[in-house]
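A single protein chain has been omitted from the complex, and every remaining protein chain is retained in its original position.
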């Protein structure tokens, strides 16, 4: 049993509160028409933050789906900064700067899982001691990519951790329509790797599971599938109306299990947290997200950025398209 | 425990001997340049035949991969006849006539499994009481289609039986490079359906497993995954040289477990089979395959058959292509 | 006639076809209780029940693959890909199986399958949501590829697609769902697959387009009409089967051609149109055919998409360029 230290748990709560604060701010900014679609993080904080804290950012990669970035503070402020750029639709948002070991969001669900295995495999081929942790949702588990990646990881004994964030919903589709398996963790049997189901609202449980999986991976024993069971407390995204399909009583029950409330009351009981801390963290989080938004808003954009970074060098045809685009932008045609 | 009757077991041996006899004849015909690539059946007979005998051809569908047709005599002589047409590359080979409930061979591995689930589902929607049995190989189990189909079948409780023919090889790739799962049957846990591993060289075991799965499916309890473990006794196909990769001692051991030898010696001991029967069955099988080959060889082919049955009605462009093709064929251009 | 937006027209057509033929089943991600993420399937679940309106697991591959089995069973599946870009997840089933069921069984089974999907840009979606794959789909023999530009056509072509015994990829312009509104005939309304529509008459030049680019082309035509230019707009409506005769007729009448599409330029369907024009009407051409299209980069992020999609200015500029040729 490896439990996070008091300092770690306190830092986790900082990260969790920051994530939710920022997510809610982004929700509002979206509603004001200032930024793009937002997938709120509410309910996912304990799992993402605890997982990140069980990793070593200097060595271990995080491969996100799309709901995670705000909770990856441990990987550096650039993650938030790039996320805002990404969110407003600036191309630079996809470029999380080296050496930060975080891949950009993945929209094509579950495609990130074969990437994670390939990356983990490539690291072992180069004797890089890190591991790769990949997030994916309960819905994404229905994609062939998940299974193909899990199976390959099993054969390769690749140092990868598949973290299934089971928030009970894939947009409007509940888990019982997603799979008849006993649990998502049970799917590990298909790969010959251990499968662990944990309470995704409990930072200790998630930390311990990820820590254990990481040790296992580092000692050459291979991959682990972890299912973190929690509940999506918000809408799927700003474009979604969950009242059409989420039973109100389920949501109410889940709210009583809010991961932030749970950890906060524990830390408060232990004297590690108080209202002042809370509001300090919240306001720092707001400052950071607003600054990131401001940076994103004012980030310059080359007139022909559209054509950059597709291939390493313009083909004659692309070069001509670039000229045409520039002419059009300058209205000089 | 549902065991096949003596009469059934005898008929199974007839089908098994016929299949191998015909497969070997086809091998020779291919070597003589008379027919196309052949995937020999040697070693697969007990599994395919026993599975077919546990089904009701009037109601239950068989969805093959590509190695099965010769062992599906139970579904009617047309299966063999069409298989020879298919083998020589005649388009009509794909048309197994109604009402025979057998789909044509599938080359794009594992794509047949979602079809099987859709078909089973469609049957329940129309209150058709049949079940669907789909064959696939150990190699094919690594395709996303297998997992996606299994998962959907689990959710739908579709009346489908996934029969994994684990012949230990996918061309040159051995099972330990295919998966780290404890067995292929163990993958059923990912779908919330039962997984059963049986000795694929034992007709009783396969019959019983398929019979049980069929009963389960018919009573609305849903899908089953069966792994039949056996050994590919021949080459992958006529284009393959297994001596490059199959360990000689493994093959020798497998040959001592030849499913036909096993059943034959049992039936001989029980007085249900003798040498005369054996040669009668063999010569009838040869007559049938040669007749099928002759029929295939002489089957007419419309000059513009190439363009038939792609769409229900020629588009103007296709109509024009047809005229051009006919002109070309007639050399009238 | 009622004025409907495209989404309403599609929804109406789905309701009508499900009521008309009980073999029709609808499947896809979030198509049931939620009525689809854009509400295209709204009300179907309530009306026709969970046996005929199915919220599938999150797998485009198995959705497309299951349609093959459903069709073999004699049903008429209407599947939704939540966004066309995720049809890539199903391409082995769409191209390898759905498209060839009839051919590989030599007519034993009718693949009476319709796969609906929104596509095209202009609404700031994330990656792959806006990609225009029609050129790739059109190269898959056995598929029909239909792409309406008006609400009326959406209704009438969708009904034809569902009734068609061949597999149809039915591509719906994301931006048109709410952005396109027009008069839609009430009751049964069928538009045959494979017949183009003259969206604007004209004889100086023809813009050939489909889906949302028809709207853009019409605006260009209207704008340039003020300058005394007579710009025809030909709305292909279906790419496969292609109305080759209508293309020839329009090119012969106008002599000058612009093809406008949202896709990546290289390998896009525009090339096919140019080739068709050359095959049918080379001698009528008074100037080189010009393609207006996306660029040879993936459909981009939100801030860049307005540059990517051919807009009125870009199309108008191309038109002028072609008209300037002496």
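Labels A, B and C are assigned to the chains in the order they are written; within every chain, residues are numbered from 1.
What we mean here is this: a contact is a pair of C-beta atoms (placed from the backbone, for glycine too) under 8 Å apart; a residue touches a chain by one contact, two chains touch by 3 or more.
From a predicted model like this one, the values you see are computed outputs, not experimental measurements.
From the options C:115, C:140 or C:161, the residue with contact to the unseen chain in the full assembly is C:140.
The missing chain, though absent from the display, is touched by one residue of B:43, B:64, B:118 or B:139; that residue is B:139.
Screening B:179, B:201 or B:224 for touch with the missing chain picks out B:179. Interface residues of subunit A with the unshown chain, by the touch rule above, are 91-92, 94-98, 103-104, 108, 111, 113-123, 125-126, 128, 132, 144-145, 148-149, 151-152, 155, 308-312, 315-318. Seen from subunit C, the chain kept out of the figure touches residues 85-86, 88-89, 91-92, 95-96, 99-100, 103-104, 127-128, 133, 135-142, 240, 242, 263-264, 266-276, 278-279, 282-283, 285, 287-291, 295-298. Contact between subunit B and the unshown chain involves residues 36-37, 66, 86, 88-91, 93-94, 105, 107-109, 139-144, 170-173, 177-179, 239-240, 244-245, 301, 305-307, 310, 315, 317-318, 321, 325, 328-329, 333.
Keep in mind that, in the parts below, only the chains that are shown with their structure count from here on.
The most central chain, judged by C-alpha centres against the centre of all protein C-alpha atoms, is C. Computed from the mean C-alpha positions, the centre of subunit B lies at a distance of 39 Å from the centre of subunit C. Measuring from the averaged C-alpha position of subunit A to that of subunit B gives a distance of 44 Å. Subunit B has residues 144-145, 148, 151, 155 in contact with two or more other chains.
Contact with two or more other chains is made by residues 56-57, 59, 61-62 of subunit C.
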